[in-house]
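All protein chains but one are shown at their positions in the complex.
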Amino acid sequence: MVDIYTKPKISAAQIVLVFSILVLVVVVGIPVILIFLTAFFEDGKLNIPGFVQILKDPDTYQALWNSLVIAFGTTLVSTTVGVFFAWLVARTDLPFKKTMKALFLVPFMLPSFIGALAWKVLLSPRAGYINKFLMALLGLERAPIDIMSMGGIIVIESMYLFPFVFLQVESALERMDPTLEESARISGAGLLTITRKITLPLVLPSILSGALLVALYSLAHFGVPAILGTEKGIYNIPTKIYERIYSSGGSFRAIRVGTILSTILVISAALILKAQDLLLKKGKYQIIAGKSMRPMLLKLRALRTPLLIVSIIYIGITVILPTVTIFLVGGLKTYGLSFELKNLTWANYLEIFRWKMTKDAIWNSVYLSLGAALVTMLAGTMISYVIVKSRPRGKFILELLGVLPFSLPGTVIALGVILTWSGRFGINIYNTPWIIFVAYIARYMAFSLKSNSAALQQVSDSLEEASRACGATHFQTLKNIVLPLIRPGMISAFFLIFLPALRELTTSVLLYGPTTRTIGVAIYALNEDGETVRAAALASVALIIILVGETSIRNFLARLQKQE
Amino acid sequence: MSELKLISVTKRFNQVVAVNKLNLEVQKGECFSFLGPSGCGKTTTLRMIAGFEDLDEGELLVDGEVYSSSYKKYYLPPEKRDFGMVFQAFAVWPHLTVWDNVAFPLQIRRIPKLEMEKRVKEALQSTGLSAIKDLYPSKLSGGEQQRIALARAVAINPKVMLLDEPLSNLDPKLREEMRFEIKDLQRRFGFTILYVTHDQAEAMALSDRMLVMNLGVVQQVGKPLEIYNEPANKFVFSFIGLSNFLKVRVREGKAYPLGQEHGPPISTEAPSKYGESCYAAFRPGEVDLISGSSESGVPAIVTRSTFLGDLVDYRISIGSQEIRVQKPKKNGLLRNGEACRVRINRIHWFPLD
Partner (left out) sequence: MSEIEFRSVSKSFGKKQVLENLSFLIRPGECFTILGPSGCGKTIVVRLIAGFETPDRGTIRIGTTTVADGSKGYALPPENRNIGVVFQDYAVWPHMTVLENVLYPLRMQKVPKEEAIQRAKMAIKQVNMEGLEDRLPYQLSGGQQQRVALARALVSKPAILLLDEPLSNLDANLREEMRFEIKELQKSTNSTLLYVTHDQEVALAISDRIAVMNEKGEFQQIGTPEEVYDQPANPFVFRFLGIANFIPVHVRDGKTYLTPSAKEFLPMPESVQKAKGMSSGNFLAACRPMEVELSRANGPLEGKVVRKALLGPIIDYRIDLGGTIVRAQLQTEEGSMKDLIFEEGDACRVGFSRLLWFPKNGEGEVTHG
């Protein structure tokens, strides 16, 4: 009898598990706990009445109410527009479908606060270009459209959030098993009845799922309400938190109010995500066809051209108009001048690259998002492996902590990070780039986990076991088999984080210091200071960087996929 | 009057002719199958009958009435054709209960409530679904879902039932059971069945008559046993079951395996119409294997002997050709490498390609 191998006391798997839990606890868990503690405890004692008091304060109460109204309105508008265009693209014989589909998704790529900036330029009640044009044309005394209003916020947010609904519904409609509708047809139902009784109920889960995502993002939105609402005193929760903290110079009281509002935000977000989860489990029917069969298309006939024109106009207004405006305004010598060639100059653009403030902002954004993306990708890969592949008990903690950030808006994460890293545990990185770095990791960890988990689940256990059977140790298996196979997932996790981090505003606006401005913060600050032209110029440069980044990465990923 | 009549029906997809001048008459109450490999045009034909595709040329008549005609430029949409149809992937609506699924076509036709309830109950009872009428399809097995589809089609009392590979997604034991159930339903409700399948055992077990198709062209129409015993051509013979094709030389009515012209012939009744060489085709079960010491039969060697339980499967080489023979175990067991003699009991003759 040969006695070669004795099991060690602690396995490598257990060490990695503990380490993973530690990482997530420090990065995600502690900030969240501190938020709740600060919100509910005053002077070390549980203080619920104090909590309620602050909520009842008319100022905060108004912000809560606005948040709800905006979220509701945005969801309604986005869903209507999203379903309409999804149905148009997936189920009718609309021409140029592929182009339309790609163009409808462009708003995903553009930062919404830059869009808000453009619309402010066009439709602000005092100086908006379109308003001035209409007033002159129709001889009006007052501006016909005021974009700096609740309605304005809802419309602009919808423009940038409707792709959530569009994407889900279009995909469901396109891939739905056509025999589900054919069997209805042969049962005697005409097209209208089929749409009403079969098609719509079956895509309802997708519609609702998209709508819930819109609600979630709207609640957490900072940029659009900040640019269009704050001047008029319209606040939602994120902007109210920002206003309180900055007007009081970062007082503890203001932070406390912030945490209380954050708690409401987190609870609402958690409820929405739970609702979505239930929908996915119960309601999402297996309606996707196995074979690639085309669903039946409605012939639009006489409506074909008018609807095409409607779509084009919509894209023109939502995508082209604001982008062109930003570029033009960025080239104006002074804000307020008309868009004539004599009033335009390249000077502003060149200045962006010479002025320290903007140069630093660009540089900060680039290296912070690159760094955060790298670290989050690597940590996410390790943690995902533990979640997906290992069996030690206690991994449910990891799953919980990993999913948590999904329900945390950027504002809340920023607050939590402030509470954790401003000296409480002996480390003070407030006003340094590190605090933004840590906040990004917390914010985007969930994306990394999701992408890596998906890639890991594709690597079936038998692929690893086959390697072990061929004589490879666990470590050799990870190196030779697992890593090469999940590389695409890792890379896509990297870009899933890098690009949004590059252009975000919500989180860094609460964390920046004089030398640690990001692109988003710089644009916002310039706008706040009334430097609209410079803000627009920087925004234009940002748009170019983002667009170039997005397209080159997409091509790179496409080429990578072809190789596989 | 025939229940269904297809006159010179043709369908093209781009340049490919999917169905080529199909002529067919199906009688009332028949169980009629379309059999062929995938891509042969059988599903396209069924979809044209259902109305999901329109024929490019020809006419479709149901009980004397024109449903589609290229000459008269007439086309009746599927929702007006009053057929019952069962799809391969069940196509049962997941958001409706079993009851609501079955009641749907009756609701569309605005059948009065009492009558509708009666019909739904009967349909459910005839498919054994009465106990689960309030459940949702996602909680049910594949077999149960397919029964829902059957009940739904049966509920409208159709004259014709169209079934498109309805059993391919079920496991083999269930397939056998469901075959009998479909036949029972036909007996009870009296409709005509048009059945599409690529499984020749299924087609043979189920049909009164069947049509074998390849590349859009009808190869043979007839009763299952007729087609099995008198196949029209080499394709039909090989598609309908395991087959052997032995190349032979024909001389004065005697057929010799190629390369074995100096040995005993395998048949003394070979036709001359195919010339000097042709195929002798036969089934694995229509062969007698005699031990090597006998004098009658063609000499051969067992190259592989596989015990399958009830049957033994042999690969036998005759010269440079190999044939397949299956005999019941009770007839004895020959081992690998054993010499033996082959006697073929029934031969179909086909020309060389």
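Letters A and B mark the chains in the order given here, with residues in each chain numbered from 1 onward.
Throughout what follows, contacts are C-beta pairs under 8 Å (C-beta built on N, C-alpha and C of every residue); 3 or more make two chains touch, one makes a residue touch a chain.
Small disclaimer: the values here were computed from a predicted structure and weren't measured.
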Contacting the left-out chain in the complete assembly, out of B:Q125, B:S168, B:T306 or B:S320: B:T306
Where B:G39, B:P77 or B:G285 are the choices, the one touching the absent chain is B:G285
Among A:I15, A:L374, A:C470 or A:I544, the residue in touch with the chain that has been omitted: A:C470
Listed residues A:V89, A:V319 or A:I481, member touching the removed chain: A:I481
Positions on subunit A where the hidden chain makes contact: 1-7, 460, 462-463, 465-474, 476, 480-481, 484-485, 564
What residues on subunit B make contact with the chain left out of this view? 180, 200-201, 204-205, 224-225, 228-229, 240-242, 283-286, 304, 306-311, 326, 328-330, 345-346
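Quick note on the criterion: only the chains that are shown with their structure count from here on.
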Taking each chain's centre as the mean of its CA atoms, subunit A sits from subunit B at a distance in Å of 55
Complex contact set, residues of subunit A against subunit B: 177, 179-180, 182-190, 193, 197-198, 201-202, 285-287, 289-290
Complex contact set, residues of subunit B against subunit A: 50-52, 77-85, 87-89, 91-95, 104-105, 108-109, 138, 149, 152, 156, 162
